[in-house]
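Shown here: the complex without one of its protein chains, the others still in place.
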Amino acid sequence: MLEVSGLSVDYVLDRGSVRAVDDVSFTLERGEFLGIVGESGCGKSTLLFAVAQLLAPPAVVADGSVKFEGTNLVGLTDGQLSAIRWRDMSVVMQSAMNALNPVKSIGAQFKDAMRAHGKPSKQEIAARSAEVLRMVGIDPVHLKSYPHQLSGGMRQRSMIAMAMLFTPDLVIMDEPTSALDVVAQRSLMVQIKELQLSYGFAVIFVTHDMSLISHFSDRLMVMYAGQVDELGATRAVFDNPLHPYTQGLLEAFPSIHGPRVPLKGIPGNPPDMARLPAGCRFHTRCPLAVERCSQVAPDLYQIDDALVRCLRRQDGSLSSPQQGSLSR
Amino acid sequence: MAMPVAGVPTETPAGQLPAGRALARVARAVRSSRKATVGTVLMVIFILIALFPGVIAHDSPTVDAYAPRLPVSTAHLLGTNAYGQDLFSQVVWGTRNVLIIAFAVGVAATGIAVLIGVAAAYLGGWWDNVLNVLTDVLLVIPLLPLLIIIAAYAHGASTGVMITAITVTSWSYTARQLRSQALTLRSRDFLEAARVRGERRLYVIVMEVIPTMTSLIVAAFLTNALYAVLLSSSLQFIGLGDPNTVSWGTTLYWAQNNAALQTGEPLWAIAPGACIAVLGAAFALLNYAFDEIGNPALRPVRKVRQKKGAK
Partner (left out) sequence: MTELLRTEHLTRHFKIGGMLSRRMLHAVDDVNFTIGEREIVALAGESGSGKSTIARVLARIYKPTAGEIYFQGNPVSRIRSRPDALRYSGLVPMVFQDPFASMNPVLRVQHGVLRSLKLHRPELSGQQRAEEAARVFEAVGLGADMLERFPYELSGGQRQRVGFAQALAMRPKLILADEPVSMLDVSIRIGLLNLMAELRDKTGVSVLYITHDIASARYVADRLIVMYAGQIAETGPVDDVLANPRHPYTQLLLSAVPDPRAPMSTAGEADRGEPPKVIDPTPGCRFRYRCPLAIDTCAQVTPVLAELLPGHDAACHVAQSARGGAEQVKAFT
């Protein structure tokens, strides 16, 4: 349904371009839940905006295509895009307070969205608005409420309701739970999953919280420094992480259960995208790096059903599982 | 929306750089923005004219030594007016008066605005209320009647009187702007951090708050200076200034008195008017330019061709 090929996004600045997303490719089937994880600066949000065609200058798509149900979205005009927007593909942002209009009631914003993509009658608007609110578990009386009158969790739910107005085939979500507390977060994720299973839409979910996404996504994509470092079935990635970065990330989440062990995290900082290290972008922080890693930039390599970007995996010098190797 | 990429700063800090580095940055910024370049060039030209008027215009502006109503010639680049004074030297010498007023009001009004606006925002509470009342009262005092009264008593407002009057009635506008900006900063963690480590309030205002507002303060200066140029010229034009000073506004005044446009001496009115407009434009361009330097998000976006088609 969605086929991203060789997508690259550049930020065009005075002193030259910086490539924030480098040659990313993946496909998405109908009803599939894809999680994209990575830390700040890895390009996951930029990638998301590029797929949704919401990039603003100075960011531009430098290369590649985004084929949504056969049509390449890159290069379409706003007019052509608006036919797809919200009807077939909708977006849920990170912070409802930033995305919702603070001076309009929720109902008014739903009305705006519906009018922007069709010509519904007043009754249709009212009926559908109430229906989507019920879908996310909010009493339709809140159509009259303003965003600041709702709790954080309810605001995020109304964002999702708005995204569901036309029951799209694809919903793109950019860290919709990161502003919420843990109980609200779980509740929202469960709601999203329920909706997804009921209505069968696909989801691309960007987050920095691997533990959270582990229970809900079908496949998981790990990004680092603008590239895809690992892509595979969620359970497989967790049980048997192939890339040292994925391993490091997994081990950076202290656990509630089990014994207390000292953790090391991943030393160093993510690279400056304008001054990337030679060879593998992760090698300066990788405890398993060898000399070749600083010379040759690895490509994505297939191992069983997963893809990984690591020289040592590619040549077989790394055997799995590598449990406990990072937290010596 | 800001989508920061690791390593790309989204905010350019101002102030507190060693002088050499700061100058280099300013020079680069001026060269990179067309508005800044044009504005700076214009401003430099005007400043040079104001500093060395005798070098450019060899005649005295006040002595009516020539035949009246002479047309444009190489001896008189703008001709002479009805009194036989060389118009070109009038305009050139007038620059000094205008710029003095502009910079004096700029500095004074901005200085007061910074003190009162930032103090009101940071001190809050009772202080904020008192200072706000003061600001608002002065905001609504009508300048013209005030100046008419002053002019009546001073028999024509001299430059000093004009500077004072314009300053007193114009600082409140930018004070409000600076107060709003300072209010947004008030809850910023770094100010709370300063308080928590034990800094005195005055220290926080002067050493922590104001340095983060330099671009706004520069903008306030340019706004006040521009306003002073236009206002002082208008006041002189309607006769409230000292008609014997050499200034663009007074030249306009005399031109109006002698119905210059109707009697076939259009340059008498147009020349000073054009100068006011160009100087005003220079200030405005510099204002835009500083906005762009301070906030990279406002810079003009160069159109980039996207690669068409799939790979």
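Per-chain numbering from 1; labels A and B assigned in written order.
We take it that contacts are C-beta pairs under 8 Å (C-beta built on N, C-alpha and C of every residue); 3 or more make two chains touch, one makes a residue touch a chain.
Keep in mind the model is a prediction, meaning the values are calculated, not measured.
Novice: Tell me which of A:187, A:240, A:294 or A:314 is the one touching the absent chain.
Specialist: Of all options in A:187, A:240, A:294 or A:314, contact with the hidden chain holds for A:187.
Novice: Which residue from A:75, A:152 or A:287 sits in contact with the chain not drawn here?
Specialist: A:152
Novice: Which one, A:6, A:200 or A:254, makes contact with the chain that was left out?
Specialist: Among A:6, A:200 or A:254, only A:254 touches the chain that is not shown.
Novice: Going by the contact rule already stated, which one of B:208, B:242 or B:265 would touch the omitted chain in the full complex?
Specialist: B:208
Novice: Would you mind spotting which of A:143, A:212 or A:293 touches the chain that isn't drawn?
Specialist: A:212
Novice: Could you pull out which residues of chain A are in touch with the chain that's been left out?
Specialist: 39-40, 137, 151-154, 180-187, 190, 208-212, 214-215, 238, 248-250, 252-258, 260, 262-267, 269-270
Novice: So which bits of chain B touch the chain we can't see?
Specialist: 9, 11, 13-16, 188-190, 192-199, 208, 211-212, 214
Note that in this section only the chains that are shown with their structure count from here on.
Novice: Roughly how far is chain A from chain B, centre to centre by C-alpha average, rounded to an integer in Å?
Specialist: Spacing between the chain centres: roughly 48 Å.
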